[in-house]
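Only one protein chain is missing; all other protein chains are in place.
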Amino acid sequence: MFANRRRFLSEAAARSAALGFAAGAPWPLLASALQVQTERILIVIELQGGNDGLNTVVPFGDPVYRRLRPQLAIREADVLPIAGGMGFHPALAGFAELLEAGQLAVVQGVGYPEPNRSHFESMDIWHTCRPRGGSREDGWLGRWLESSEPSGSDPQAFHFGSDKLPLALMSRRVRVPSVNSLEEFRLRGSEDRKFREAVQSLPEAPRSDGDLLSFVQSSTSAALSASERLAAAKAASSAVVWPQSPLAGRLQMMSRLIRSGLGTSLYYSTFSGFDTHAQQPDAHRSLLRQVGDAVRALLSELKESGDSSRVTVLAFSEFGRRVAENASAGTDHGTAGPMFLAGEGVRGGLHGPNPDLGNLQDGDLQFAVDFREVYAAVLRHWLGADPAEILSGAYKPIDVFGT
Amino acid sequence: MRSVVLCTRVCLWTYLLVAGAVVLPSASPRLRAQDNPLPEFTAADVFPSTTAAYVEIRDPGQVLTGILQHPIADRFQQLDAWQQALRGPQLAGVLTARNFLELQMGLPWQEVLSAVTAKGLYFAADVQNNSVLLLIRGRDADLMQEVRLKLLELTRLGGNEIRKLDTYRDIPVYRLQQGGAAVIGEWLAVASTSAGGRGLIDRMLDSSAPSPQSLAAVPAFREAMSAGDGSAAVRAWVGVAAIRESGRAPRVFEGQIDNPVGEVLLGGLQSVLSRTDWLTAELRPDAGGLGLRVSTPFRSGWIPETREWYFGPDASGRVPAVPAVPQMLGAVGMHRNVSEMWLRAGDLFSERINDRMAEAESNLGTIFAGRDFGEEVLGAFEPGMLLIAARQDFPESAPVPAIRLPAFALVLTLKDPEVMRPELRRIFQSVVGFGNIVGAQQGQPQLELDMQKREGVELISARYLPPKATSAPAPVPLVYNFSPTAAFQGSRFILASSTLFAEALLAASDQPAEAVNTSVNLSVPVLREVFRDNRDTIVSGNMLSKGQTREEADAELDVLLELLSWFHGIRFRLTPGEETLQLDLDLLTAPDIAAAVAPPGGGSTDAP
Partner (left out) sequence: MPRELTPEEAWEPFVPGRDGEWDLRRAAHLFRRAGFGATRSQLEQALQSSPEAVIDEFLNAEEPPEFQLEMSQLAAAAIAGGKVEPLSAWWVYRILATPCQLLEKLTLFWHGHFATGADKVTDPALMLAQNQLLRRLAFGGFEELVQEVSRDPAMLLYLDAASSRKAHPNENYARELMELFCLGEGRYSEQDIREIARCFTGWEVRRGEFRFNRFQHDVGEKRFLGQSGVFGGEDAVRIVLEQPSAPEFLTEKLVRFFVMDEPPRAAALCAPLAQQFRADGMQIRPLLRRIFRSRLFFSDESPGRRVKSPVELAAGFLRCLEGSANTVELSTLLEQVGQGLLYPPSVKGWDGGRSWINSSTLLGRSNLVRTLLTGSAARFGRTTLREYLAQRQLRGADRILEELTMLLFAVTPSSAVLERIGELMRPGTDAALAAGVHALCTLPEFQLA
């Protein structure tokens, strides 16, 4: 099982030299340094507050859109055109560039039946895939983590941020650590060279097989090696200029962990502020720019390091907003909205039917794609898992991944 | 880092003290002052014209005596904590050195120090050449020669390698890392670089002709030094123009502060720093406390239009009068036209901060029913604003929270009371209602609204319903510190954290208004009361966060309360005048301490 998850590269020696390992390093360190990860990675960005999908992927040609949004409608001259009368918000230059490169899939009209307008309820539905009243103790990603086999001693998933662990990551068996800073992966005191060298020299080959001690011994070697590789990844310069924003900061940490060859396959971060009830234009512009620029920076940095082909970024929000604007130059809680998947593995372009503003229900968009069909695609076609059990139902994966 | 600096300082003083001590009684006839006495000059005559910062202490001995004879020093030595520290390991080295010294010469160490620095201590930082210079002028040249030799001996006794000896223009110079030290006449000169040291020695030896390359020849220095009367114990000068032109710390002088809070506090000062040539600082200890005054030239025309909101038109903005409420903990008064600042955010802040402000405005817009926050909400108030805090009283029968926070209030003036009263009333009601809905979802206590109108006063208050009794006694929650209240009185608008405090503010008469731009007052006795109110919380918090036992945490808090009892308050004032801008920071001692201050030159005190 492990053998086909990790492979040894022929240029291993060159790589280890680049990482600065001494020739006399004890064997477990060297061995883990030589391993190059080939496992696929999913990065999830939760856009908290209800992103206004219609001003994200804009139906600029639709007269109903312009009529219902006299103040907020994005003008045709400003949008970044996609196709068929749809265009990105002008702040989404990052997304437009990814789309151009065929690395961004936009799934239109994603939602679920009997939409709930409470932030908490709706987010819980997205996280657990279960309707109200059922058990809400675990989430879809947590269930996936339970069903998948951990590779090596690195955590299976990381949550970025100091807030409560998202329900999506909860499970009974797998604990997902929260990361606030990469300092947590640096061995304290290792700025002292003597100490660092001494500690790195301490791990010994496991004395026997399978018992607790040998398990802890090999885990310690892996941990010390991960710490060293992370320091090397930090030192390795990158041509990418990261934007200054909290989201970019987190994606940058993820990039560093991925580039240092950690065996973690799931990274999760929330990004809040999308509840734009009033004075929406400036706020929404800023939020979208942060998302687009950060995702673009992440994928280009991973391309430099050769890791981009094994990463997919998924961005979702608990609901879209109402089609008509309100009197405070804002929008209120709505229903369906677009979802985004980015990476070299996706089939770029628009998926699902464009929003039909001529067929609203109580002034809200009707959903065209169930979010579980997108999850199913991610599970089956990207992560290679069986979606039925994880999603508690048979959902047909939509066709967003190339083969 | 900090501790390293501290240690270096302590070591230097110990060196000087011990050296001086060993020297005094044994002035050797073999060692004489230089054959050709130096002409008379001042430190400024020999410091370079590229000096960016200069400090002078004319009579360090007097400053030291003042400190040691101050009643606070006396009380400090009576502290149990200090007595214990004296017996502890940390101070052992210093004490041994002191005892050794006093034994050797039968003179108190203070007198030694006074002699070595009898004619002043001077310091200069030369930014252009990256060097730091120190001049100490002793009682006479013989004494200083002795210091030189004894220092040398001491280094040898301490087991340190003897620094290489150079001579420069026949003066023996001792190498210290990159720099050196030399004794010339009654002066001890120390430089952090050899170039800086050579320049200093040149000017000292050639001082019969005033050098155009000296600090004293710099117009900005002469102008600044003639402005003061020279009576301050410590005087400092900073050549702002020199630093600015050297390209150091560009962020201080140009660019943006790029932080709204920082901008409100410091924005206007940054504009002054980017134009002024110099500033001076004077430190004056006296019976009532310690005063620091920073002055700099100032013209209202220096302030760019984008920052007019800070000082007001022609720098005429003044703080409003502060109401004299009982148990006032502190007050901050400012003239800041924040509405204008908000609207000019595009010029003042980076795109990143503007993005944050746009997001904030979107959130605030929900509460303010879509009104423009900068123009319509902030713009409804005059620029003079007050933030006042006081120790809180609780109404009888009201639950007293386990943690007693001070009450605080924002006091503002409405531009158009008739229009804004109903608006603000509605906003206040909406916020309370919104808070109740959110609070109900989280199981928080609910607020109940109440309105009162009486002569000239309108009061809208909200109070938390008292908690229902339960069988398990639980501490009264923090929220019972708050009974949010909005009050209108003429054009005055008060937003207070508690109804009683709003009432106290309405009833208070104003203290005389001050012609200053910013004022801050903090009452230490009230602060002490606030600490005492929360003694149990503080002690428990320290037990958890310092791993202390209750006895240890109790003792530590007692020391803090004792220290606080020596002080009366802290005052800060920012005053833009016609031609100068003044910052005053005063630390006021408690009245009983101030009354006990002995006239200078009294008996000696026993201090380590």
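Letters A and B mark the chains in the order given here, with residues in each chain numbered from 1 onward.
Definition applied: contacts are C-beta pairs under 8 Å (C-beta built on N, C-alpha and C of every residue); 3 or more make two chains touch, one makes a residue touch a chain.
Just so we're clear, the structure is a prediction, and the values are computed from it rather than from any experiment.
Enquirer: Determine which one of B:L478, B:A507 or B:A595 touches the chain that has been left out.
Expert: Result: among the candidates, B:L478 touches the missing chain.
Enquirer: For the chain not shown, which residue from A:Q217, A:Q290, A:S317 or A:T331 touches it across the whole complex?
Expert: A:Q217
Enquirer: With the missing chain put back, one of B:I403, B:L495 or B:A508 would touch it. Which one?
Expert: Touches the omitted chain: B:I403.
Enquirer: Can you say which of A:A91, A:A226 or A:L383 touches the chain missing from this structure?
Expert: With A:A91, A:A226 or A:L383 as choices, the missing chain is touched by A:A226.
Enquirer: List every residue of chain A that touches the chain not included in the displayed model.
Expert: Listed in rising order, the touching residues are 133, 135, 137-138, 153-155, 158, 164, 170-173, 175, 177-178, 184-189, 192, 194-195, 198-199, 201-204, 212-213, 215-217, 219-220, 222-224, 226-227, 262.
Enquirer: Of the residues in chain B, which ones touch the absent chain?
Expert: On the chain B side, contact with the omitted chain comes from 401-403, 442-443, 468, 470-472, 474-475, 477-479, 536-537, 539-541, 543-548, 550.
Basically, only the chains that are shown with their structure count from here on.
Enquirer: Measuring from the mean C-alpha position of chain A to the mean C-alpha position of chain B, what distance in angstrom results?
Expert: Here chain A and chain B have centroids separated by 47 Å.
Enquirer: List the residues on chain A that touch chain B in their complex, please.
Expert: 244-245, 273, 275-280, 282-287, 289-290, 326-330
Enquirer: Going by the contact rule at the top, pick out the chain B residues touching chain A in the complex.
Expert: 352, 354-356, 358-359, 361-366, 368-370, 372-373
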